[in-house]
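The complex is shown incomplete by one protein chain, all other protein chains being positioned as in the whole.
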Amino acid sequence: MAAHADSHGHGHVHAHHPAHQHHFETMEQQSEAATLGMWLFLVTEVMFFGGLLMAYLLYRVWYPHAWSEGSLELDIVLGGVNTVVLIGSSLTMALAVRAAQTDQRRATIVFLILTMALGLTFLVIKFFEYKHKFDTGHVPGPNFHFEGPDAPQVEIFLSLYFALTGLHALHMLIGFGIMSVILWMAIKNRFSHEWYTPVELAGLYWHFVDIVWIFLFPLLYLVDRSHHFA
Amino acid sequence: MITATATESPVNYLNHQSTVASWLLTKDHKRIGLMYMVSVTIAFIIGAFFAALIRAELATPQGDLLSADVYNRVFTMHGVAMVFFVLIPAVPAILGNFVLPLMLGAKDVAFPKLNLLSWYVFVLGLTFTVGAMIYGGVDTGWTFYPPYSTEGSNSNVLLAGIGVFITGFSSILTGLNFMVTIHRMRAPGLTWFRLPLFVWAVYSTALVMVLGTPVVAITVAMVAVERAFGLGFFDPRLGGDPVLFQHLFWFYSHPAVYIMILPPMGVISEVIACFSRKNVFGYSFVAFSSLAIAVFGFLVWAHHLFVAGISAYSAMVFSFLTFAVAIPSAVKTFNWTATLYRAAIWWKAPMAWVYGFMGLFLVGGLTGLFTASLGIDIHIHDTYFVVAHFHYIMVGGAIMGYFAGLHYWWPKMTGRMYHDGLAKLSALLVFVGFNMTFFPQFILGYLGMPRRYHMYPPEFQVLNLASTAGATVLGIGYLLPMLYLTYSFFKGQKAGANPWLATGLEWTTQSPPLPHNFIEQPIVTEGAYEYSKREIKVA
Partner (left out) sequence: MSGHVSPKSTYYAIFGALMVLTGVTVAAAFVNLGTFNFPVAISIAITKATLVILFFMHVKYSSRLTKMVVAMSFFFLAIMFGLTLTDYMSRGWYTSPRGSTGAGTQVGVSANPPARTETAPAAVQEPAP
């Protein structure tokens, strides 16, 4: 780190980026700190989902039959489409970050809107999946109905299904809120190659949400499509 | 009034703005540290109130003061208040917040607004939990084990669970903030191995906060969802496993005890270095031991499940790992002792608390080895032996370390000195009272008295009465600092920038510090404890 002791008294003059926070010496330090902060936050998110995944892992080992039955109740077409949609939204998000990096305000806005649209598509499809579960009585709890000898363990599977996808959907909603703010900032032309950190951080968060789904899709939808266990 | 000198300004972080809004909307890490001190002290008083009720009940063998159900709620709320709202935040959020940026030569932490948010989140969580108390409390034990917490209990599990869940985020955000601050905001020349050991300790703590807390958050959420909506995660009737909850819960809650003890250990290193006027013996070993404790601490959690029905093989693995995690703590203890050896020790109040820490932590740590032994644990699990063990570490260790740090950095935080004699007396009272309270509990546990019972066989009364009497002394020992420190805040003798003649960047700036800490960013050219290079004669 460059060794210089600046006097930050009022007599000192140098051009400050409007987004520069003064407890940082330079914009670069600020951006590096912000990025590290977001990565550490994503670490906490990995552990957060990890608790649910531990439960999933244990019960999958114990109840392969029930896992197979439960998974076959999920619509693989809708799940597959959602996977394509969400990965697509990651692509548009990466392109949005790139546009901000290269001073392309229009493109940034377009790609952010596309990302949000694809995310919304995902949530709409999810909504219909959930609705189907409610209609067929496959929601765990006092009104759970499932035909089959493994019904109690299928109830555990579906509890984890709702917990995992519900938590994921909640994160997407939060991501929506973040995107709206970033979009507004992009419309206000706040970003440039000098400073695009918020877009980059929003991108990191969105990609994380995508990665969670990349795991959830096979874990929930693709357990036993070849009917090995059931 | 402070008279301005060439290096001191009458303006400091306490007096430069005095509106309520300037405190409640502050981004100054120093003010936030003080705000945490207020809320943590309130939580401590709440927890101490419940502790008093426990000891009052246990003075007699009959369950005559409180019914069994009420007693369950009392010890639960004692545990919840003390663990989540006192021990976890005390040193990191109060002392860490105040001192860390100063030690690094920085103007503030990396994310000051997030820091303020952390405090509000803490207060919100505390509010929910106090709400649970007001509505009748929780009776599951602070450990919330299902199926009782999910189905059997008809107490306010949801409210308390929400409170704990929310407060977890305060811890997570603080840890995140500290890690980024340490990585990215060190002054020029302040390389990792020139850092004060308190920074190594806080960094290791932050690592645990970031990695562990989310797991207990999701686990408490699973209990809440199972209780509220009937989802099945731990329900044995569905084939679920309640022991899975215990695995997930203790995956955080064991490393949590390292969150509680690592920062106080960092304080001990600072105070010992200063008052023995020496570099800490084996600096890099002590630094690495903090990291080792943080990492190894994640490998031992199932020693809380030894009698819960886990396999004997995994129990052996965890027992071995638990013995291993004692090693880095032992390294620290040996190195502190070696630092004190043949040093000309300056006998001031912070050292009184340090000596207390070392004696009590030693007992607590050694008795941990007893509980780590499978054969012994079969007999002492869920007895007062375990209760005594963890109180020796948490109260004898962590809280005494907190008080050591409070007394060490008090002049820096407030610009005032406190009455040294009173402070030493308090340390003595706490030490004596603590041993009177908890040493009998080792014996009680060994004799078979179980924990979490409001009544006991009459032959245990003498020891229980001794314990209750000790608690009274302990209470006085804790009350005194509240009095003389409050007095000192308003009327204490003025302290200069460096009353302890200590090394460390925090002592190079005025007391209380400027709002932005330093006039010029410091440049560091030497290690953390270069006392030998200093021409200081201590009076």
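Should a chain be cited, it is by its letter among A and B, assigned in written order, with residues numbered from 1 in that chain.
The rule we apply is simple: a residue touches a chain if its C-beta (ideal position, glycine included) is under 8 Å from a C-beta of that chain, and two chains touch if they have at least 3 such contacts.
Everything numeric here is computed off the predicted structure, so don't read it as measured data.
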| item | value |
| --- | --- |
| For the chain not depicted, the shown chains it touches | A, B |
| Selected residue (touches chain absent from view) among B:9, B:22 or B:67 | B:67 |
| Residue, one of B:235, B:270 or B:506, that touches the chain absent here | B:235 |
| Residues of chain B in contact with the chain not shown | 67-70, 73, 136-137, 147, 151-154, 183, 211, 215, 230, 232, 235-241, 243, 247, 251, 298-299, 301-302, 305, 309-315, 317-318 |
| Residue ranges of chain A at the interface with the undisplayed chain | 27-28, 31-32, 35-36, 39-40, 42-43, 46-47, 50-51, 53-54, 57-58, 60-62, 76, 80, 83-84, 87-88, 90-91, 93-95, 98, 101-102, 142, 144, 149, 152-153, 193-197, 200, 203-204, 207, 210-211, 214-215, 217-219, 222-228 |
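Definition applied: only the chains that are shown with their structure count from here on.
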| item | value |
| --- | --- |
| Euclidean distance of C-alpha centroids - chain A vs chain B, Å | 34 |
| Touching residues (chain side chain B, partner chain A) in the complex | 106-112, 114, 172, 176-177, 179-180, 183-186, 188-189, 210-215, 217-219, 222, 225-226, 229-233, 235, 237-241, 244, 247-248, 251, 516, 519-523 |
| In the complex, chain A residues that touch chain B | 1-8, 22-25, 29, 32-33, 36-37, 40-41, 43-45, 47-52, 54-55, 58-59, 62-63, 66, 140-142, 144, 152-153, 155-156, 159-160, 162-163 |
